[in-house]
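Only one protein chain is missing; all other protein chains are in place.
Note that the chains take the letters A, B and C in the order they are written out, and that residue 1 is the start of every chain.
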Amino acid sequence: MTTMTFADAVREGLAEEMRRDPLVWALGEDLSTAHGGTSANQYLGLIEEFGAKRIVNTPISENTIMGAAVGAAVAGTRPVADLRMADFGMCAVDELVNQAAKIRYMFGGQARVPLVVRQAIGMRKGGAAQHSQSTEAWYVHTPGLVVVAPGTPADGRGLLKSAIRADDPVVFMEHKDLWSTKGDVPDDEGMVPIGEAKTLREGSDLTIVSWSRMAHLAVEAAETLAADGTSVEVIDLRTLWPWDKVTVYASVAKTGRLLVAQEAVQVGGFASEIAADVTENCSTDLKTFPRRIGAPRMPVPYAEPMENEFRVTTERVVAKAREALDA
Amino acid sequence: MTTMTFADAVREGLAEEMRRDPLVWALGEDLSTAHGGTSANQYLGLIEEFGAKRIVNTPISENTIMGAAVGAAVAGTRPVADLRMADFGMCAVDELVNQAAKIRYMFGGQARVPLVVRQAIGMRKGGAAQHSQSTEAWYVHTPGLVVVAPGTPADGRGLLKSAIRADDPVVFMEHKDLWSTKGDVPDDEGMVPIGEAKTLREGSDLTIVSWSRMAHLAVEAAETLAADGTSVEVIDLRTLWPWDKVTVYASVAKTGRLLVAQEAVQVGGFASEIAADVTENCSTDLKTFPRRIGAPRMPVPYAEPMENEFRVTTERVVAKAREALDA
Amino acid sequence: MSETDQPRNTPARIFELYKTMCLIRAFEERAEDAFDEGFINGSIHQYIGQEAVGTGVCSNLRRNDYILSNHRGHGHSIAKGADPEAMMKELMGRVGGTSGAKGGSMHIADFSVGMLGANGVLADGLTMGVGAAQAITLKGDDSIVAVFVGDGTTNRGPFYEALNWAMVYELPIMFVCENNTYASSTLTRSVTAGDGPVARAKAFGMPAFDVDGNNVVAVDALATDLIARVRSGQGPHFLHARTYRVKGHISRDKLLYRRDGETEENWENEPLGQCASWLADNGLNEADLRSAHAAAYAQIDTAVTAAKESPFPDAALAYEDVQDFGPPEPWAGTGDAA
Partner (left out) sequence: MSETDQPRNTPARIFELYKTMCLIRAFEERAEDAFDEGFINGSIHQYIGQEAVGTGVCSNLRRNDYILSNHRGHGHSIAKGADPEAMMKELMGRVGGTSGAKGGSMHIADFSVGMLGANGVLADGLTMGVGAAQAITLKGDDSIVAVFVGDGTTNRGPFYEALNWAMVYELPIMFVCENNTYASSTLTRSVTAGDGPVARAKAFGMPAFDVDGNNVVAVDALATDLIARVRSGQGPHFLHARTYRVKGHISRDKLLYRRDGETEENWENEPLGQCASWLADNGLNEADLRSAHAAAYAQIDTAVTAAKESPFPDAALAYEDVQDFGPPEPWAGTGDAA
């Protein structure tokens, strides 16, 4: 085990895959140089090891970063395209959804599109409306895509490696506020399989399902509730599509209560899918209907008091959990 | 009352608003000329009446069609931007979601963005993967946007008019297979308010909530079920955000059973939001948990047998309804 | 399709190109008939009048070179060597279609001959094309990429991104702009500023050349030259072919937006006739020309018959080739389909 930051762990994972397979390469803006405070730090030092043909510093051309990744994947390589933030990812939705996600099917299996697209999600203090969005629900709703949203350094590294080796296009969503967080990373290959959730905390009264940064808040909420004598199980999905129904259903069978917590806007979010699915598939296990917690349907405000008002906080998760526990 | 096609009714609605308000204008590809078989037919004759400054035939530049509409709305006009299909709308997600939806909020109310963006949804025979998508769930999930999806000529006309007069950006989603369908259109102004559902059929055993073309299939399903002696209420939401919770909750209070039927891919779709919401808010009224029916999570195939296999048919709606009724 | 080791512009070579053009023409005409008879769903975008471009370009490509096409992809596919019978099956949604009948006309593709797909979204082939070229440089292949783009599509932003990108990374790619005058019902020049695609490409430092796109001899000669340059590592090149979309945008299009006589005037310059004259002037026997023409139609008629006789695919095949991870719920051919 080594302790490292999320950013370092993911960079390690990328470097390891690039060493293993010469057809793995990365492209994106500012990948070749140090840069204060953006995701570009995640590529520090890689150009020195792998050269400018495999760590490709691109023009500001989101359509082409994504489109070129699709073309290069179809032509037999494994690109990792970095769009920096899900907000900028919106500039390349077409190439991701109309091309990457559909090519294998639409061409009857003649081609695969083994690419990874990194699009960081989540709020950072002062990020405001255009640098804070969490759009995982869109891509879960898009056939052809795999969606992962790791919450720890080990999962970031392990899932990036699995994503790179996968033959499906994978949307890799890192939370910007996780980059600097630290955690233990195994010294071995450390693969984390796509589609497997992790139970962060066992419990018997309520299941909280979450992912990415919100999973940490869910654990905090569980700790708060433990003080009341309530036993909360926390599941970090890690992969959003395909999500680990086996683990979630089993947990709900045990606890009979479900809360899905997400940072994204609640209306139309992924939590709604999980809640609706569990409602349909675990009806006999449920002691009360599943609850959701997510952000209000409004853009992210800038000033701190408003921003805090907007946030899905641990307290809000606790309050929702109590609602489920009291029902 | 006059009987006319959906396409004609919507064109009428646009022309009426353009006569009423000189700041209303339309922009999009091929708007100025007749063209076999595309949405451009919806503008036939308008350039003759309103001139090329108000019926603007644009270059193939989706980013700018959407971006220019935002700029023009902010600068005091009311543009109707036509992106033809939700599939091409993906080329302008950024301008819609990052700009149109956020400007009012992000600038603290200094500006409004009164625009309408037309993005046709839905499958047509042989449309295949890139001309068939229904993406309403994405925009319901996007703060700042209003989403409408009318199912009849009268609703198409009336909702377009409301959308044009609204100060919020409105995503106007027409089903391509509805354009040629006929219906009665009132001779008066015929406004249809944003946010009001329409009960297409009253019933007491089950509520089917739907919208756009699927609402017609829901009515067919209700007719089939009536032959069994089951009484099904069918609600056409018409507006997806904000959706008419008053009408839906009241219906569920009466029937105790809910099925939400959509043409879009089920996973992560808008039906999940409605199901989750009703589960939370009508729990005491529900005799059984809400059901959803939507397309499988795969791209739309071309060949007819596969396409039919993929479709959410009346039979599938009936089968799901029976499941709810038998529970 | 054919290799590049033949001498240029010989009657023998041009005769081969003529045969390819006849095959495309026959395919497009018969596809229209089949469409009108209800054998094809959706819509078809025909290549009639533009045959010389795809043919003249692809005749200079090798099998392992890639092409990326657009919505008007039948001609490109045939020119690159796809089997017209499998293509016709694809259009009719039958077993044996190039894409297993999952894509249809607008997504025609044949990866076995390097045809990486038609495309229902304008300009996306361009950005994918530069990516394919980047993959080539990474793999150290000696193949190259040709991308086809319509005049109207040159007003979409990704076109410029792709031009810049190709130059920055000095990629082995040729851009082929087929200027057929129209974009759907719009006269492209009415919505295009400046001197057009060649001037625009040059502004990115890309060598760009203009050619009469209805003259296959000229297209072939220019393509031979430019592709040789691309292949020898001289970076991206731009070929602009002036042509005319003789038919409607899609087969159903009634062309109401054209002035009287316009189509007919332009029909006089159509590429097959021009090529036949050149061949006749260069000693080809008229009977050989006629029989080549007839052979093409015969081949396509056979393809049409075979396609009509081929069964529709089993509905359950719909669930194949979706993705490795995650089922296509809520149903997946598991018998719960109504």
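The criterion applied here is as follows: a residue touches a chain if its C-beta (ideal position, glycine included) is under 8 Å from a C-beta of that chain, and two chains touch if they have at least 3 such contacts.
Fair warning: this is a prediction, and the values are worked out from it, not measured in the lab.
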{"item": "For the chain not depicted, the shown chains it touches", "value": "A, B, C"}
{"item": "Selected residue (touches chain absent from view) among A:17, A:87 or A:177", "value": "A:87"}
{"item": "Of A:62, A:82, A:155 or A:236, the one touching the omitted chain in the full complex", "value": "A:62"}
{"item": "Per the touch definition above, residue among B:46, B:146, B:209 or B:260 touching the missing chain", "value": "B:146"}
{"item": "Touching the absent chain when the full complex is considered, from C:164, C:310 or C:323", "value": "C:164"}
{"item": "Interface with the unshown chain - residue positions in subunit A", "value": "29-30, 32-38, 40, 57-63, 87-88, 90-91, 124-131, 266-267, 292-294, 296-299, 301-310, 313, 315-316, 318-319"}
{"item": "Where the missing chain touches subunit C, by residue", "value": "155-161, 163-164, 167-168, 190-195, 199-200, 202-206"}
{"item": "Touching residues (missing chain, whole complex) on subunit B", "value": "23, 25, 53-54, 56, 58-59, 61, 63-64, 66-77, 79, 94-95, 98-99, 103-111, 143-146, 166-168, 194-195, 241-242"}
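Everything below uses one rule, namely that only the chains that are shown with their structure count from here on.
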{"item": "Farthest chain (mean CA position) relative to subunit B", "value": "C"}
{"item": "Intercentroid distance (Cα basis), subunit B paired with subunit A, Å", "value": "30"}
{"item": "Length of the line joining the C-alpha centres of subunit B and subunit C, rounded to whole Å", "value": "35"}
{"item": "For subunit C, residues that touch 2 or more chains besides their own", "value": "97, 99, 101-103, 107, 119-121, 157, 322, 326-328"}
{"item": "Where subunit B touches two or more other chains, by residue", "value": "87, 90-91, 128-130, 267, 292, 296-299, 301"}
